[in-house]
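The complex is shown incomplete by one protein chain, all other protein chains being positioned as in the whole.
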Amino acid sequence: MLDAYAFIGVFFIAALVFPLVPLIAAWRLRPQRSTPIKRDTYECGLEVTGGTRVQFKVQYYMYALAFVIFDVEVVFLYPWAVAYGQLGLFALVAMSVFIIILVFGLVYEWKKGALEWA
Amino acid sequence: MTIEVKQLVRDLSIPSPGDITRPALAGERETMVLNMGPHHPSTHGVLRLVVELDGETVVNVAPDIGYLHTGIEKSMESKTYQKALVMTDRTDYLAPLSNNLSYVLAVEQLLGCTVPERATTVRVLLVELQRISSHLVWLGTHALDLAAMSVFLYGFREREQILDIFELVSGARMMTSYFRVGGLAYDVPPEFPAAVQALLAIMPERIDEYEALLTHNPIWLERTRGIGAIDTASAIALGVTGPALRATGFAWDLRRDMPYCGYETYEFAVPIARNGDIYDRYLVRVAEMRESVKICAQALDRLIALGPGPYVTSDRKIAPPPKSEITHSMESLIHHFKLWTEGFKPPRGDTLAAIESPRGELATYIVSDGSPKPYRVHFRAPSFVNLQALPHMARGHLVADLVALIASMDPVLGEVDR
Partner (left out) sequence: MNRTIVISQILVIEQAPGWLVAALNHAIIAGVLLIGGAITMMLQVWVERRLIARMQDRLGPNRVGPEGILQSIADGIKMFTKEDIIPRAADRWVHLLAPIVALAPIAMMLAVLPWGRGLVAVDLEVGVLYIAAVSSISGVGLMMAGWGSRNTFALLGAMRSIAQLIAYEIPLIIALLGIVLLTGGMSLARMPELQAGIPLFGSSIPGAPDLGLGWFIFTPVGLLGGIIFFICALAEGERTPFDIPEADSEIVAGYMTEYSGMKFAVFYIAQYLLNFALAVLSAVVFLGGWQGPGVAWLADAGLGAAASLLSLLWLLLKAWGLFMLMVVIRAAVPRLRVDQLMSFAWKYLLPLALVNVASAALWVGLTEWSSIEWGNLLPVDGLAPWQRIGVAALVTAVINLGATRWVLRINRAPAAAPVVVPA
């Protein structure tokens, strides 16, 4: 078991090296002739108007909130799913109640328009 | 002006870029300003749109044009009428023959010259082919802007065949300058009917093929239906013409309503739709392609029935004599010399010739001061006028819709900026 995680650890280092190798190789190989014009921000060939650090629309965060709720739900569901085969009717009913509450939440969000992009 | 019309004009007024780039006032919602263009994949040339965004929703759009200004109208003033023709190819570079036709018709009106029927028939045939090829570019780029990339390549396959026909008749694929004052530059070659027939034979099923990919595609419907809709009254108030106007349910087509080149003798329908949204513009243009195929077929039949004959007016003051005459006719040589050194002199006056180009009403206005060069040439360019409806259509939609919207108006920036 521990060996499995040791492998994941080694793989993590390897996975970090994986993008680094071409990046570093390219850094050594490529020409470096930067000019101020090249380093301009791309804005369709014009001077930048307005900043990018602006208030962003709240709708993105509504989705993020919905995501957090359902992601946490899934974390609860997985252990249940693994043990489910041995638990019997009680597990089915208990989890049904849990899911139904969440489904009500989804329906509420839906009806309130939190899932609309406007 | 009645109050309603005043209100309409105020509602439809076009914002300037400065309205959008000014900093937000205290208490105003902070919005993001996005420059779409001039260097952008889907502004179809060098259109610049200053877009005010709230998240991804378009609050306001200001088109900023002029990046492709080439001074075509002004340059034409310093060229003789024959030479100025070449400039017209370069305005709407997706439909050079339509521009040629509009200009040539205007000059012919000034001169009061008649055109042989063979030339008129070839003109109709080629202009309709041009309409198909222009609509194919529109269809391809429109689909490509919504990431349906295959339609683009299918459409360009057929467009290639149409350009081959243009090359066959004029030697050039795009900038043909094939129509001349008084007729055509040269007669069509013997291979011409067969080439057109080959194209017309495949075209209907090829159009079916594009439609199979798009017309009933649920994603395509979702992306285009109900987006950028405009009603007939606003469209007319904004001067919108062409497929965009017909998509609102108003059947107005100069080929039928103010016929030229004998269009009244051809059988064709003017397709319209109801809602004036992107999808309806799509339907109208696709249906127009089918109608153009019908017109082409009729024109080709007439051309074959006419048999060989003159392809340019016999008035030697307007059209040059054939080369064969020049070697043994003194008079012909003089005509030739006069035409190419001085040109012809239309009487003083002004004229307007309007045609239905693939994008809408294309009119050429010429003022003649009696000299061999036009005093003033002006194009009523459909792309330019249609573009001013864009802010009105785009508000409240998303950035992604804006892209589809530009494509559906099918602007050609060469024509907008001239």
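For clarity, chains are labelled A and B in written order, and residue numbers in each chain start from 1.
Methods note: contacts are C-beta pairs under 8 Å (C-beta built on N, C-alpha and C of every residue); 3 or more make two chains touch, one makes a residue touch a chain.
Quick caveat: nothing in here was measured; it's all calculated off a predicted structure.
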For the chain not depicted, the shown chains it touches: A, B
Hidden partner chain, touching residue among B:E56, B:E73, B:D92 or B:D410: B:E56
Which residue of B:Y103, B:F166 or B:W220 touches the chain not shown here: B:W220
Touch list for subunit A against the chain that is not drawn: 1, 3-4, 6-8, 10-12, 14-16, 18-20, 22-23, 25-27, 29-34, 36, 38-44, 48, 50, 52-53, 56, 60, 63-64, 66-67, 70-71, 74, 77-78, 81-82, 84-85, 87-89, 92, 95-96, 99, 103, 106, 110, 115-118
Absent-chain interface as seen on subunit B, which is shown: 32-35, 40-42, 56, 143-150, 153-154, 157, 213-214, 217, 219-220, 222-223, 225, 251, 269-275, 279-280, 283-284, 287, 398-403
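In this text, only the chains that are shown with their structure count from here on.
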Mean-CA-position distance for subunit B and subunit A (Å): 47
Complex interface listing, subunit A residues touching subunit B: 43-46, 49-50, 52, 54-57, 59-60, 117-118
Subunit B to subunit A touching residues, read off their complex: 21, 29-33, 35-40, 48, 50, 54-57, 398
